[in-house]
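Below: the structure, in structure tokens.
Only a single protein chain was left out; the remaining protein chains are all shown in position.
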Amino acid sequence: MSELQAVVGAEAQELGDGRTLSNRELLRALLRKPQFVACSLLLLLFFTMAAVPKLFTSVDPRFCELTRSRQGRSAGHPFGFDIQGCDYFANVVHGARPSVLVSICASFGVFVLAGSLGLLAGYFPGFVDGLISRTADVLFSVPGIVVLIVILNSVPNRSIWIIVGVILLIGWPGGMRLMRATVFSVRNREYVLAARSIGVPPVRILRKHVFPNAMAPLLAMTTLGIGGMVGLEAALTFLGVGLQPPSISWGSQFGVAAAYRDTPHLFIWPALFISTMTISFMIIGDSIRDALDPKLLR
Amino acid sequence: MALGLSLVLASCGDGKSSGSGSGNGVKSEIIAIAADPLEYINPLNENGSPGIQVAMAMFAPLVTTDPETGKTVNVLADSVTPDKSSQTWTIKLKAGNTFQNGQPLTAKDYVDSWNMTAQGSNAWKNNGFFSKVEGYDALNPETPDGATPKPTAVKTLSGLKQIDDLTFSVKLKVPFSQFGLTLQYLGLAPLPEEVRKDPDAYKRKPIGNGPFKLDGTWNAGEDIKLVRWDGYKGPNPPAADAITYRFIPNADTAYNEFLAGNVDFVDVPSTKVKSFKTDAPDQWVTSVSSGANYLVVPAWDARFKNPKLRHAFSMAIDRKAFADLVGLAEPAKGLIAPDMAGYRDDACEYCEFDAAKAKQLLQESGGFSGPLNINYNTTSATGQIFAEAIGNMLRQNLGLEVKYTGKQGSEITELADTRKLDGLRFSGWGHDYPSIEDYLTPMFKSNGDANFSGYDNPALDSVLAKGDAEPDSDKAIAIYQQAEDIALEDMPLIPLYTKSNAYLHSAKIEPRVSKYTGVSALYSTFK
Partner (left out) sequence: MIRFVLRRILTAIPIGLIVTLGVFALVFAMPGDPLRELAGDKPIPAAVLAAKRAQFHLDDPFIVQYLLSMKDILTGNFGTTFAGADIRDQLALRIPVTLKLTLLANAFQWTLGLFFGIYAGFKRNGLIDKSLLLATLVLLAVPGLVAYFAAQYVFGVELKWFPVSGVLEGFPKSYLLPALVIGVLGFAGLARLMRTSIVETVNADFVKTARAKGLGEQRVLWRHILPNALLPIVTFVGIDLAGMFGGAIITESIFNLPGLGQFMFQAIKLKEGGVVVLLSTLAFISFILINLLVDLLYGVLDPRVRNV
């Protein structure tokens, strides 16, 4: 996960030199891209599914008849049945909520946390940087997945929020380091040096000059990283520390189905939904990055 | 949970070896064990399936179950004789057997090895076996929490006596008619004197007395390679000339290794029970249904106290559908495994699926308050799936609110042992020796070794004691069946299913399949 953030973050690192777009300009630029519009609509669909699953299916996902376990599709059951003999379409639709919540909340949280800490660390070398960077080192130098497994094994009840919290805990150092590196190069840029030399107070420099330039890559990075969170949720189920029933989520559907390869429909549907959502987020992230890239502005 | 062990134990026997002709070339097979590599081989300090499985090839038991007839037959023992009360047992060894280092096998080896194991401070895993023997408590004094158990001044079990070179006797604390059967446990195999002096030095170079010995050296994490030991004089040795045990921790991976042709024999993991017949056509075998699996009702939670409530739970479960989900399984019809002498398929009155009756029983019992928690083991690939299946049936058929808690197996066991576990959990049992008693005593006797539910009923205890003192085996079975009836009426464990195991084998071998001893790769014949 942090690897993906790293790629995307660093990829977007050199963005926004010197000039930034207003929100309105950004939106206009984005809406000109058909792939952005298409993916936004897809995401909107997923979000609606997460918010109001009943719009998509009237079948109770918890009504299960074990005798229909793993049956293929039939009238009224377009995705067939899952291992428990519950309607799989209803389950996949209802599975959107935890998956969307985990990925969005964790990503947003990491964005805020990594962004603000990275900004501070990058701009104030010395004590502040030392404190933040060393803390990051501590968290970073333990493989994140180890911390995940240990903590999730210890908590009495693995809820969405605990999973989000643990992802936040191990997720921020990656983003912070990249943000710090970005700020590092931005703070030595001519316009920052100029602002500093004429006595502009640090808070204002951070707000007006450093943050806008450093925010762009982080935004793109966050959008691009969201998909990985859904994959991570599936990996947690594989490792035995995922969401517990009766929660229904794509990750756990996928993690459970990975062991039943002889019933491909169990595997394909959540994998398809996870991948579609991930790709949508990535294309959107890509579009934002392109739109923010001053060298591409014509 | 104990099933793997029992099947392995049961499959240790003197098979009919068809490999009398030398045939063409070396008969060797690679057996996959879905577990972490062994760290040492010492049967006395080993009670898990992988270790016992390897020990079975390298060591020989005193007696074993004949795979053809199901009767107990002698291997290293010449005779095993109880006294009139079944309290003192005299074991006479056959003459002329030796260890693989050439040392003759004598009664002293048994007595000394067993005394070492019974010594609590050695912390050997089969220590518990000897708790039935007179003098055990002197070697295992109560230790306060946190203190290191010190070696006791007494070094020997007072009940264990060497009579001559080949004869020794075991005096038990109380009469126990099934003791002779327990002697087939491989975890009782003796160590030669050389090893007894410094067991640690021989961790990785065990000296056995069975049909196979180590081939060369064996280092940490490596496969265990064995070759036939010509000094083994036991009846009907296996046909193989060489056996390699390969450790593959992930069961699905082991299965894939077989499909890729890298191992000759593998267990079918629970996730593959639906597909193995098409994955490896004509290369699979299944055992008869054995062992028993239950839903454990905690005796320490007053909400579950009414037997009618337990019967309601039991009747709300569609065992047929659940057994299909498990795969290769049969609905349970009693508390003991169907391959035991004394099994009755009409033992359980409340094991039929009947949602209406279940609901009625629930009402009569006064209902159930609060959400019903079902615990499952997260280290098992199917734990969560089985828990959800049971939960769905209890929720839909009884209208209960159900929640689930996934924990590591050890944590569930610990919570249950300290009587803190909230709600139901799963358990399984397989016998160590083929007696209906080995189901009833461990699980239902108050303070039984594996009394998962904390069940305590003096009436049942006294029936068991009567059975233990009954030397006639048919009469003993009838008494034990009364105990089963009591347990079914109270239903501390709700019977779920019994299961056969499936195995894949390469075209060149044919594993031995017995309705008494299960499937054995060790005793494969070669084509």
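Order of writing sets the labels: A and B. Residues in every chain begin at 1.
Here is the rule we use: contacts are C-beta pairs under 8 Å (C-beta built on N, C-alpha and C of every residue); 3 or more make two chains touch, one makes a residue touch a chain.
Everything numeric here is computed off the predicted structure, so don't read it as measured data.
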Residue of A:Phe47, A:Phe124 or A:Phe140 touching the missing chain in the full complex:
A:Phe140
Touching the left-out chain: which of B:Gln363, B:Thr379 or B:Ser462?
B:Thr379
Residue among B:Asn256, B:Asn306, B:Gln396 or B:Ser446 touching the omitted chain
B:Asn256
Go through subunit A and note every residue touching the omitted chain.
2-4, 6-8, 10-14, 130, 134, 137-138, 140-147, 149-151, 153-154, 174, 177-178, 181, 184-185, 188, 224, 227-228, 230-231, 234-235, 238-239, 254-255, 258, 261, 271, 274-275, 278-279, 282-283, 286, 295
I need the residue numbers on subunit B that touch the omitted chain, in ascending order.
1-2, 4-5, 36-37, 39-40, 47-49, 120-125, 127-128, 131, 140-143, 145-149, 203, 219-221, 246, 248-250, 253-254, 256-257, 259-262, 379, 407-411, 413-414, 449-450
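Throughout what follows, only the chains that are shown with their structure count from here on.
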Distance in whole angstrom between the CA centres of subunit A and subunit B is 47
Footprint of subunit A on subunit B - complex, ascending
252, 271-272, 274-275, 278, 318, 321-322, 324-325, 378-379, 381-382, 384-385, 387-389, 391-393, 395-396, 402-406, 408
How about subunit A: which of its residues touch subunit B in the complex?
62-67, 69-70, 83-86, 153, 156-158, 240-241, 244-246, 256, 259-263
